[in-house]
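First, the structure itself, so that you have it in front of you.
What you see is the complex with one protein chain gone and the rest in place.
Entry: subunit A
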Amino acid sequence: MDTCGSPPPVKRNRKSPTDNEEDCMGIRAVLSDEYNEIALIKVHSCQLETKKQLQSVIQELSQKLPRLQHLKRVHDRNVLICATSEIGDAETLEEHLKRYAFSANVLQALCHQVKVVEVPARMPKLRVQYEQMMQHWPCKFHPNHYSESLRNGSNFSISQRVFHKRMAQLLVQLSRDVNKDRPVGICVDPRQTRIVSIAGASETYGHEHCSMLLVDFVARSQQGGALRSELSFVEDQENAETTLRGLPKAYYDYLKENEAYQDLQFGAEMSRKGQPQQQVMLDSKHGQGGDNLSKYGPYLCTGYDVYLLQEPCLMCSMALVHSRAKRIFFLRPSDNGALVTRFQLHAVKELNHHYEVFQFTTDGSLT
């Protein structure tokens, strides 16, 4: 063991799934490139003449050039100094290092047998990446059970998976039977798996895509909603505990009249606006930790899942970020899609909210 430490051992009892197995499960997480690629950077390294130099070299390097934290600094007497990109065009490595006031013997050691090596650009997210990166240069790795489960599909229980796939099926049917084959979307409160809102796009030109309508219909369930829709919406009965105001009547009636959907639950938690903020845990099963929906009540699409027939475009994808949706599930890729096809909006780090994205890999006709 050297000073950088090696990653803790991880039980390897689960084989990585083949593509075939992924398809069988019907849903795949759309992970950012950080989970897929093995990015490499070029770094200057030197070779120590004796092991005695090790301690002083490492000590000064970690103080003066503290980057490359995700890598082991030393490997077979080779020491990583700094990325080649950090050094200006008109500068040699030695000139660059002199700016950091290394002691004379360390500077000499760092300039001995210098070469450029390719090393991992960042810490691996998944074990499979770790194993590949290790072939380039030893790196650190913090195994994350949830990340691994997203990749191999074990993040969903069987009953959750059944529900998600049922929503995919519902999207196909609602589009065909109620919305003339145009896109539809469903918003679900996953705590009690209640359908909060359903929306279908009507026009081809303009900006009233189904995600834009959906977030506005969710707003209706919170005594908001800006669009002056010609649709009629479900009214709430007196003393109802949840609200159906986010549901257009056409979709609601279709589902209520359909034998196969009698077990579906509808309604959003009532907005707590205007009431003193209570620290109520609505559902202790899911309410543990920082679940803002349970803690503070409905606010935009916080904590809600959104199911879409079509991959959303950039406008819609960002609308769902603004609305703070928890997870996006979609069935069909779109030519202008911004989660897989043209872009991965959810992988943009600068954004102030990030949702998870899942794509159905079955066509929705399967149960």
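Just so it is clear, a residue touches a chain if its C-beta (ideal position, glycine included) is under 8 Å from a C-beta of that chain, and two chains touch if they have at least 3 such contacts; residues count from 1.
The rule is simple: contacts and distances are computed from a predicted model.
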Name per UniProt, for the chain absent here [options: "RNA-splicing ligase RtcB homolog", "Elongator complex protein 6", "NADH dehydrogenase [ubiquinone] 1 beta subcomplex subunit 9" or "Blast:tRNA-specific adenosine deaminase 2"]: "Blast:tRNA-specific adenosine deaminase 2"
Contact residue for the chain not shown (choose from A:Tyr35, A:Tyr100, A:Tyr254 or A:Phe343): A:Phe343
Residue among A:Glu148, A:Asp216 or A:Glu311 touching the omitted chain: A:Asp216
Footprint left on subunit A by the chain that the document does not show: 205-207, 212, 215-216, 219, 222-226, 271, 277, 292, 295-297, 299-300, 313-316, 318-319, 321-324, 336, 338, 342-343, 345, 348, 350-352
